[in-house]
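Only one protein chain is missing; all other protein chains are in place.
What follows is chain A.
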Amino acid sequence: MAQTVFAPWDDPQQKPLIQFVGVTKRFGDFVAIDDLTQDIYEREFFALLGPSGCGKTTMMRMLAGFEAPTEGSILLSGQDIAGVPPNKRAVNMMFQSYALFPHLTVWDNIAFGLRRSDMPKDAIAARVEEMLKLTRLSKFGRRKPHQISGGQRQRVALARSLAKAPKLLLLDEPLGALDKKLRQDTQFELMDIQETTGTTFVIVTHDQEEAMTVASRVAVMDEGRIIQVATPEKIYEAPNSVYVADFIGDVNILEGTAKANGPESYAIDWGGAEPATATSARPFSDGQKAHLAIRPEKIAISAERPADAANAVQGKVLDIAYLGNLSTYHVELPTGQVIKAQSANTRRVSRRAYTWEDPVWLSWSATAGVLLES
């Protein structure tokens, strides 16, 4: 079955919905956004991910119109929106605190934006009902925000920001206030709603799992710059820097010098008994410093040295983090370095093969890791 992959960013024919062109934002001496250029396409679910203070919220507030760029321009459908005030933009925002109007009912909250336009009354009523239905809130229209639960409040906020059918919806940490279980359900709900309405979503989050789940592309930010923009798979499997590799998920980093030992293949002398072998499309010169990033789940743990593994090291189990479905083994190498290896608990825990202080072998293939420049 031929299914077209949603990837407008790879198609030069596509016109981006939003363009950041050389945008810099300073607050006094502090540079919040540093000469940032980025395109976001229609129907995308674009996640801005980064630690607090990395500039992700500033980017969102510039899109909403609450902050103006110090330099550069932001284009929405090709038009510069620098001078357009927030109430004149076809952009709506869902606030982190939800910012529901406490004195209005759920129904009036959703109708608030529609009433600010010249929409006729019955059309407003129809639209509000539609939104209530979309967010499964039909029973709660007459309630005030304090009379509903946290999850329902979150849905009211979503319905309110979607009611005006914006070209672009901004979500500021939309699930931050929900507990974990509810958050996971709501993530899928968000994706469904995004697909149904066809709206472009830009979400700000510091939760990498959330970004990976919902987004079509993730932008990892640090200190006002976007470090990498890619699909969740690429961000995870092929990070472009130690920062991204370290920020997304868990990673083991072996630091050493590279030496070519074949086409696109390198031997990395990292201080272990034998050099590690890794493939890399990115060229490294002999003697260049390199970081080999390997995800814990790509490292196998075994009692005997596997015969055919490209890389194998021996160590002893230092710690075991039991997560239910998974266990993470912290294995100390003779060099003193601790490597994390993760394996699925397919057997009951009482039948676990290794325990503390056991000598074990860790092995991984040549393609398991990613070779990064320092």
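Here is the rule we go by: a residue touches a chain if its C-beta (ideal position, glycine included) is under 8 Å from a C-beta of that chain, and two chains touch if they have at least 3 such contacts; residues count from 1.
Quick note on the criterion: contacts and distances are computed from a predicted model.
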| item | value |
| --- | --- |
| Which of "Ferredoxin", "ABC transporter permease subunit", "Monovalent cation/H(+) antiporter subunit G" or "3-isopropylmalate dehydratase small subunit" matches, in UniProt, the chain that is not displayed | "ABC transporter permease subunit" |
| Hidden partner chain, touching residue among A:Thr37, A:Gln147, A:Asn261 or A:Thr367 | A:Gln147 |
| Option touching the unshown chain, where A:Lys164, A:Arg183 or A:Lys340 are the choices | A:Lys164 |
| Chain not shown: contacting residue from A:Leu75, A:Ala99, A:Ile124 or A:Leu318 | A:Ala99 |
| Chain A, residues in touch with the chain not shown (by the definition above) | 64-66, 85-88, 91-93, 95-97, 99, 101-103, 112-113, 116-117, 143-144, 146-152, 160-161, 164 |
